[in-house]
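All protein chains but one are shown in place.
Showing chain A:
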Amino acid sequence: MTDFWIILTGSLVATCCSILGCFLILRRMALIGDAISHSVLPGIVIAFMVSGSRDSFIMLLGASVLGLVTVFLIQLFQQSGVQSDASIGVVFTALFAVGVVLVSLNLRQVDLDLDCVLYGEIAHVHWNTWTLGGTDMGPKAVWLLGFTLLVIVTLVSLFYKQFKLCAFDPLLAAAVGIPVALFHYLLMGLVSMATVSSFESVGAILVVGMLIIPASAAYLLTDRLGLMIVISVAIGIASTVLGYAAAYVLDASIAGCMVCAAAVLFILAFLLSPTHGLVARKLWRRMNQQSL
């Protein structure tokens, strides 16, 4: 049963992240995902300090607000003349540092462990279960991730055309009356939600891998956005399963193995993709040279 819960949790993390990752990398905002995943930490701690509970939904709210604040600050600095990569670096490291300070100040009352924040502990998800009216409903993380996935799938499928046009051609999107800023912040809010829900399981650093790697591999494998999302999700889930198997054999960090598996799949896509792959390009070149 433990195996089942871990793989389910990992797959939910992978699915949430891989869907959003596609839009992030197409908008060339992979680093914004990185920034959000770190700067939500103070949001989590503040939510904890205010509410005094480790209720996941309150933390989700606090973190999502911080995620939007991050994006807002980054844009504010960029528009005021700070270089874009520098402003990302300034905002997320500063907010993350605030989070670290807050955690260390409240260390006695909080059982938020910094190691857990950074690296996650997916092996423990099945210990923290949700009981409703005396019955065990399964791990809290699964419910939280399930809820996040539901929100992501609902919003992305409802507003697919808006998300797509805002990613491809924001000028036209604005010209035809699509509220570009609203969809920008909606996407960022979803990324924050996905990050926070994945926090306990894979941690702040590895969640970035789940956001970016499967989507980047899928980008190499197809020329259609819809298919790219499907492939990205498939790669994400495959990384979870392969990663868990590797961790079992090696007796190593589960979350670490999952992201390593994603990286291996990315390298395979990079080498073997029929259109963009290194091997295909080399072969094509050789064939062309021979025909000359």
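In this text, a residue touches a chain if its C-beta (ideal position, glycine included) is under 8 Å from a C-beta of that chain, and two chains touch if they have at least 3 such contacts; residues count from 1.
Everything that follows uses one rule, which is that contacts and distances are computed from a predicted model.
Undergrad: Out of "Ferredoxin", "Manganese/zinc/iron transport system ATP-binding protein", "Xanthine dehydrogenase family protein subunit M" or "Na(+) H(+) antiporter subunit G", flag the one the UniProt entry gives for the chain missing from this complex.
TA: Options "Ferredoxin", "Manganese/zinc/iron transport system ATP-binding protein", "Xanthine dehydrogenase family protein subunit M" or "Na(+) H(+) antiporter subunit G" narrow down to "Manganese/zinc/iron transport system ATP-binding protein" for the missing chain.
Undergrad: So which of A:Leu26, A:Val103 or A:Leu211 would be touching the chain we can't see?
TA: A:Leu26
Undergrad: May I ask which residue of A:Phe4, A:Tyr160 or A:Tyr248 touches the chain that does not appear here?
TA: Hidden-chain contact among the options goes to A:Tyr160.
Undergrad: Based on the whole complex, identify which of A:Leu31, A:Val151, A:Leu225 or A:Ala238 touches the chain you can't see.
TA: A:Leu225
Undergrad: From the list A:Ala86, A:Val101, A:Ala175 or A:Leu272, which touches the chain that is not on show?
TA: A:Ala175
Undergrad: Which chain A residues would touch the chain omitted from the figure, given the whole complex?
TA: So the residues of chain A touching the missing chain come out as 26, 28, 81, 158-162, 164-165, 167-169, 171-178, 219, 222-225, 227-228.
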